[in-house]
Every structure is written in C-alpha cells, then in structure tokens.
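Omission of a single protein chain aside, the complex is shown with its protein chains in their original locations.
Let's turn to subunit A:
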Amino acid sequence: MSTTSDRLDGIPAAEVADVELYHPRSWITKYVFSQDAKIIGIQYALTATAIGLVALALSWLMRLQLGFPGVFDFITPAEYYQFITMHGMIMVVYLLTALFLGGFGNYLIPLMIGARDMVFPYVNMLSYWIYLVAVLVLAASFFAPGGPTGAGWTLYPPQAILSGTPGGQDWGILLMLLSLMLFIIGFTMGGLNYVVTVLQARARGMTLMRMPLTVWGIFTATVMALLAFPALFVSCVMMMLDRLLGTSFFMPALVEMGQRLNHDGGSPLLFQHLFWFFGHPEVYIVALPAFGIVSDLISTHARRNIFGYRQMVWAIVIIGALSFVVWAHHMYVSGMNPYFGFFFATTTLVIAVPTAIKVYNWLLTLWRGDIHLTVPMLFALAFIVTFVNGGLTGLFLGNVVVDVPLSDTMFVVAHFHMVMGVAPIFVIFGAIYHWYPKITGRMLNEAMGRIHFWVSFLGAYLIFFPMHYIGLLGVPRRYHEIGETAFVPASAHTLNAFISVMALIVGAAQILFLFNLAWSIRRGRPAGGNPWNATSLEWQTPETPPPHGNWGRDLPVVYRWAYDYSVPGAARDFIPQNQPPARAAE
C-alpha cells in the first residue's frame, strides 16, 4: 500500500482556496461569542462536563437508593424515576453526543485536516448557543412545578404523558421534549458544518484515505446523526401534540385510573420504532468517534502504524450503515410482529463482524508495538477491555430469544453501561490526557492521572461486571427498590450495597480528575508543540495552543497518511504528515 507521495505535483490541490477569517475584535467575540471552532469546541466540552456532573451526582443518589433501600427516605419512587430519566438522557445526549461531536469534533476536525476553521463559523457559533439553551431548558425542569419527567430516558408513551408518571401531566415532559428539539436544531447546524468541512476544506494532499481515524469516526457519526435525529425530532413534535392538543399519534383508546381518556387510534409502538430508529444509531454516534480516537491513541502511544487502516475505515462506514437496520433489537419483547425478530437478530449479529475486526486491529496494533504506558494508553487499554466485555454481552441481547429472559433486567443496564457508558468515557479521558497539552500548552499531572485511571478502570469494572448477574437472577431495571422478592436471595442485596460503594469511590476519583484539569493549566509541565511525537497535523501547528486560523501564514501540505510510526530507515520513530518525502530520512 502506497502511503506517501513522492512528488508535490502528484498532490491534489485543496478543495477550496484559503479563506479570509473573521477575526475577533474584543474579548467578548474572542472568548464568548467566538467563531473559532477551537473555542466553540471548548465551550461545548465545558458545558457538557457541567451537565454531565449533574448526571454523575444523580447516579450517586440512585446507587444510594439501590444499595441501601429505605435508608435515604428522601428518595421517593417519583424522585428515583426522575433521577434515572435525567441521568440517562443527560449522559447519552447532552454529555456524550455533545462532547464527542461538538467538543472533539470542533476542536480536532479543522486541525487534523489542515483547515483554518469550520467552513461556516457563524453557524457553528449559533450551534453552541442553541445547545446551551437546550441544556438550560433541561436543567430548568428540575425547578419546574412537578419536577422533571420520570418517564425513563426512552420516554415511552402512553405513560410519559400521563399522570401516573412524574412530570407526565406537569412541565417535566414538555421541557424535556422542548430541550431535545433545541438540541437537535443546534446539532444540525454544527453537524452540517463538520460534514462540509471534512468534505471541502482538507489541506492540499489530505486525501480521504489519509485522514486520521479520529476524523473518520467523527465524520461518519455526524452523517449518521444528521440522518437519525430527525426521527427523534418528529417523535418529540408528535408527543407534544398528543400531550397539549389531545391528538392521538401515540395514544390508543385507554382507561387511566378508571377514567376513559379522549384519545383513540394511536400507536405506542410507532413511537418506539421512531425512538429506536434514532436510538440505535445514537449508540454508534457515540461509539464511532470513540473508535476513531482510540485508534489514534493506540497507534501514537504504541509507536506503530494502525493495523489495517483501510479495513478500519471500511469497518467504520459499514457499521454506520448497518446501524440503521438494527433498531428493533430494542423491541424484541415490545409486542411488535414477532417475525421481525428474525430479521433484526440477523442484522444485529452481522454488525458484530466489522466490530470484532476493529478490536482485532487494535490488538494487532499493540502487538509488536513499542507500547508507552502513558495515561492516554492506559485509558485506551481500559477501553478495549470494557468495550469487548460490553460488546460480547450485546451478543446475548441481540440474539432475540436469548434477550427474552434478559430484556428489561439489570443485565441490560450492565451491558449498555459497559459498552456505551464506561467504554466511550474512557476514550474521552484518554483523549483529554492526550490533547490537553495542545489545548493549553501544558501536560496534565501524570501521578494524578494514574490514580484517576486505576480507580476509574477497576472501580467501573467492579460496578458493572457483577451487575450482569443481578440481571440474570431476574431483577428488573428501573426498580427503585426490589424489596422482598421470592427469587432474590439476601446476598444480592449485599452485592448491591457493594456496587453502590464502588460507584461512590469511582465518582470521587472524577473530582481528582477535575482538579487535575484546573491545576495543570497553570502548574502543569510545559508541553511544547508535539509532546507525544505524533504524526497528525494538529501536532504540527506553528504555535501551541494554536491561535485563530491555526496555521500562521501558510496552510500545511500533506504528503502521507497519519500512521508513519517506526518506519524502517527513518531517523525518528515518527514522520509527520506534512513532512516532505526527501526529508523523511532526516
């Protein structure tokens, strides 16, 4: 495989000419209403982290209730359901999606493809501000009459808009729907930007098949999100109409607490199909950027080319495409036509193949590598372990009949936390340790980083691995208290208490991480421009942190792929993407 071009005239020109940027004139336009993708990325990341901490705090409260039922009697069933709903929705949408696409997407795409900025900087700025409003609306529901919705993050009607569910007949569900709609609008603005930027604004020589996998992951995830979120948007609109105007999109004739309601003819299953048509791709919208980023972390810190780059790109694209035809694996026991089970189980298990290939390629990148056990590498290893674990339990739940006893039990909770909670979060941690030096010019403190790693990795594994077995017993999810149940032995309560203690410890380790982030801005060791000796373009900027416009006077020219590590004959064990071939031997 040819990974470098020998001559400059063999290098295709950039798609669009260098553009004039709008330069900020004041502190406000530089740091607040900024149009610089890097600042917008940081704004996204900080906002997502802030609301993510709320979700983390909610998980503590939930775990206190589950581990020590009856002790914390201020947690009523209503509150418990509100907590799980807000925790789940915040984690999936407002934290992970926003952080990967809005945060890392904004910061990294222009830098990694050699552009000065996103192609539509003004729209990009609007995207962030609409996201912020969405977060504020969501947070406001904690203070609204009746509190936030307790419908579960899946918001299934009819219960989501009925009085037996917290927030169903109050403000909670409405604010949730409104916030989601705002989020989608804001995301669409940003998402179009990322896609067009990747397609149009790559530096001279940056062909698609030379892009770092981080960009491939974020790019594919963004395309998917643009296709998937509309399904959620229309369901939000329809549910809002059902709730406010008494339409019956999702509402059949029903009797609530002895009262016949004025709805008729709607279909609760229609909502589930729409929700999961969004919801399943959403899992991969979070996973694909994580796949991409972790590939780059592994390659850089193992000083070895990513193994099977072309296969990795194709796997990302194929997984992205297939993930639009597996949605009903969340609905095997929903009452849909049971024959769908054959189709969706098959598509779901087919996805396992490209996913497994990615895992093999990560392993084969480490194999015969030169593994530096830096903090980013440690988190990448933790990602592999948790992702493989969660991916394999996906083969239980995806295999239709095996899902029957397990669905809606704690097994599911353990599975999706492993695969789409813990694993992507580890990638985020690794990515922050990796790129923080570029963002701030300083290294994060290594000792604190290691403590953070050990507690988070072992702790999270101890939380979620044993949880599968509680589900195997038959304990349903979304139970604020399992109570006296014939098939639940006393030892299960002890295990629950243990899990809760671990959850508190893991949570506490995150405080250390936040402290490290703040402390190192001033006190961290100065990083220089390329502390990890990495090849991709963001490490080759003339200044660190890169200023608005990224590249100084001249845009970089790209001569090779992003994985020229340990090339035989080269003097150093990495060759930057913008290094001309004649100089590679230097």
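FYI, a residue touches a chain if its C-beta (ideal position, glycine included) is under 8 Å from a C-beta of that chain, and two chains touch if they have at least 3 such contacts; residues count from 1.
One rule holds in what follows: contacts and distances are computed from a predicted model.
For the chain that is left out, the UniProt protein name among "Cell division ATP-binding protein FtsE", "cytochrome-c oxidase", "Respiratory nitrate reductase alpha chain" or "Amino acid ABC transporter permease" is "cytochrome-c oxidase". Residue in contact with the omitted chain (choice from A:Val359, A:Ile451 or A:Val501): A:Val359.
Taking the complete complex into account, A:Val255 is the one of A:Val71, A:Val255 or A:Ala447 that touches the chain left out.
Listed residues A:Val234, A:Ile451 or A:Leu495: the one in touch with the omitted chain is A:Leu495. Of the candidate positions A:Thr165, A:Ser179, A:Thr440 or A:Ser456, contact with the hidden chain is made by A:Thr165. For subunit A, the list of residues touching the undisplayed chain reads 1, 3, 77-78, 81, 150-152, 156, 158-159, 162, 164-166, 168, 252-258, 260, 265-269, 302-305, 307-311, 333-335, 338-339, 341-342, 345-346, 349-350, 352-353, 356-357, 359-360, 363-364, 366-373, 378, 381, 384-385, 388-389, 392-393, 395-396, 399-402, 404-405, 407-409, 457-458, 461, 465-466, 469-470, 472-474, 476, 478-483, 485-487, 489, 491-492, 495, 563, 565-568, 573.
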